[in-house]
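A single protein chain has been omitted; all remaining protein chains appear in their positions.
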Amino acid sequence: MGDLFAQALNGLSYGVLLFLLSVGLTLIFGMLDVVNLAHGSYYMLGAYAGLSLIAATGNFWLALGLAPLAVGVVGAVVERTCLRPLYRRGPLDQVLLTFGLIYVFEDLVKWIWGGRIRSIPTPELFASSVNVWGAVIPSYRLFVIGFGLAMAVALWLVIERTRLGAIIRAGVYDSEMTAGMGINIHRVFTLVFAFGAALAGLSGVIAGPIQSAYPPMGASILIPALIVVVVGGLGSLKGSLAGSLLIGQAETFGKAWLPGASMLIIYVVMAVVLLVRPQGLFGRALK
Amino acid sequence: MNGHVLARAAALIVLTAAVALFPLAAGTYPVKLLQEILIWGIFAMSLDLLMGFAGMVSFGHSAFFGIGAYTAALLLPKFPGLLAALVAPAVAAGLGALVIGFFSIRVSGVYFIMLTLAFSQMFYAVAFQNAFLGAEDGLVGIPRPAVLGLSIGSTGAFHAYLLGIAIVCALFLWRVVRSPFGHVLRGIHENEARMQAVGYPVNRYKLAAFVIAGMLAGVAGSLYTQFVGSISPSAFLWTTSGEALLMVIIGGTGTLFGGILGAGAFILLQSLVSSYTERWMLILGLTFVLLVLFAPGGIVGALRGRVGLRA
Partner (left out) sequence: MAQLTRRKFLGGASAIAAGAAAGPWVLRAHAQGAPIKIGLVLPYSGVYAVLGESITQAMELVFARENWTVAGRKIEMIKEDDEMQPPVGIRKTEKLIESDKVDILTGPVHSGILMGMRDKVHNSKTILIVSNAGADAISRERCSKWIFRTSFSNWQPNQPMGGWVAKNVSKDVFIMAPNYQAGKDQLGAFKETFVPAGGKLVGEDYPKLGETDYAPYLTKVRQSGAKAVYAFFSGTDAVNFVKQYDQFGLKQSIKLTGAGFLTEPDVLPAQGRSALGVITGHFYTPLLENPTNVAFVRDFRAKFGGKMPDGFACQGYDTAETIVRALKAVGGNTQDKEKLVAAIEATAFESPRGPFRFDPKTHNVIQPFIYIREVKEVAGGLNNVPFDKVADVRDPGTGCTLPA
């Protein structure tokens, strides 16, 4: 029984990490209808920005706060210069452009920070492992779980209960109408995009102590993020959480019980979900 | 109108002749680059049938490339003939497309993209971990087939063989696109609901397109195995699908022959730039970005001087 609980806890921490990674993507994808393949690049920029901030200040928490802001700014710039002209054009152009951005960001990161594998050191506060009802888990992962769930609640509050959230929702639903009401719709879109990028950057810092940072990481994190978004349903915050928690558990128990299948699990889960619910768990039904 | 068509036909003939005679003028390495462009061109054109005409963006097209490649790799050492080199890979890839297509066509849009991706990644995982398929290093030592009793081991002979197949594939696709079937596909791309209402079995048409595209991708994969003499699981990887996608977009979606141009541009960029500078990724990426922002119809669109789609 202790085994099951320990693995379930592992699954929860992994699931929450996936949530933090994918929530920005579902916002951009679902709300702006933009195919942003470079989402993983913002994750990567967050990790590297965090690395530099920690090297400069020695403080993980400061990095956690500032790195996402830096990434958000980058996201805003990209949206303004590259993506705005493409809103009218189909998704294919967005695919090619954001794919190009993946290459650009990867090489820039390699140029600035070098190609060696780096890693964010575990913050002193959470450097040890703890025993939770018989399950041993690094205290940092408990922090991740808490932080991630708090983040989910905070996001929900912002989007559902604040004026800003209402504006965003309105702008996405009917941009012309919203613009007609005197709201600068372009600024809203830039804000949402920057926010999505910042969230990705945040997850890059959070995941930092557990994983490594290396220039191709943006490309490799893309597939899991896309899968979570699709499983949860595009544009749905609830879906993003549900999808990531589901995949977190499936992957973890799959690795524990089905050796050899670990490469396949995430794809099988997605295939099964899509075949049963073609719009994802909480996505809007497509025509 | 007639003069326009004649001019286009003449240009194509000149281009084809240039490609055919290239081995006489250039060294082995450039010729091999050209051959690789032809192979990937077939792959990209088959994807354009799906993307540009049927409107189905597949991120799992590498599944069929891989199936064709591995089928040839497994059969050619024992049966070095055209059956193993072309027929079997096309059939195997077609069957794969039938199965995958049957499931994938139930969803659309982004979900279709991701589901096709999932299937190709499953193939990757299996090929990567299966000892019979050579595991992560793949299969090596694959001989080229004997064509009508003649060997195509030399670069020149293989060039003729490859060009011949490429021309046949291109012409076939061109005919398909111009046929009633092709028109229905375009109708489905433009307004699926309407076509459904008029009474067309939309899903059956989509599945047929998927299978045709898959078979051609399988031929491309098999040609690749014959070209290199080996194959590795990277044939199934999502990045292989992604590169084909890029080639289609760069060349111009919905232009069919743009696929070959896109393949050429991509492979030349990837191979030549990296021989000269370490910053090739930056250059490649910036090229894509600038291409999208300033040449929206891809290469073919730019050549036509307008934001063009449709062959």
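Labels for the chains are A and B, by order of writing; each one numbers its residues from 1.
As a working rule, a contact is a pair of C-beta atoms (placed from the backbone, for glycine too) under 8 Å apart; a residue touches a chain by one contact, two chains touch by 3 or more.
Note that the structure is predicted; figures quoted are calculated from it, not measured.
Touch with the chain that is not drawn comes from one residue among B:G109, B:G187 or B:G229, which is B:G229. Looking at A:R80, A:H186 or A:K255, the residue that reaches the missing chain in the full complex is A:K255. From the options A:V136, A:L164, A:M177 or A:L275, the residue with contact to the chain not on display is A:V136.
The hidden chain makes contact, of the residues A:A6, A:L101, A:V188 or A:L274, with A:A6. As for the chain not pictured, it touches chain A at residues 2-3, 6-7, 10-11, 13-14, 17, 110, 115-119, 121-122, 127-129, 135-138, 140-141, 209-216, 220, 251-253, 255-256, 259-260, 262-263. Within chain B, the residues in touch with the undisplayed chain are 27-30, 32-33, 36, 128-129, 131, 135-138, 140-141, 228-230, 232, 234, 270-271, 274-275, 278, 280-281.
Here is the rule we use: only the chains that are shown with their structure count from here on.
With centres defined as mean CA coordinates, chain B is found 32 Å away from chain A.
Put simply, chain B touches chain A in their complex at residues 51, 57, 103, 106-111, 114-115, 117-119, 121-122, 124-125, 128-129, 193, 238-239, 242, 245-246, 249-250, 253, 279, 281-282, 284-289, 291-293, 296. For chain A in complex with chain B, the touching residues are 29, 35, 82, 85-86, 89, 91-93, 95-97, 99-108, 110-111, 219, 223, 226-227, 230, 234, 260, 263-264, 267-268, 270-271, 274-275, 278-280, 286-287.
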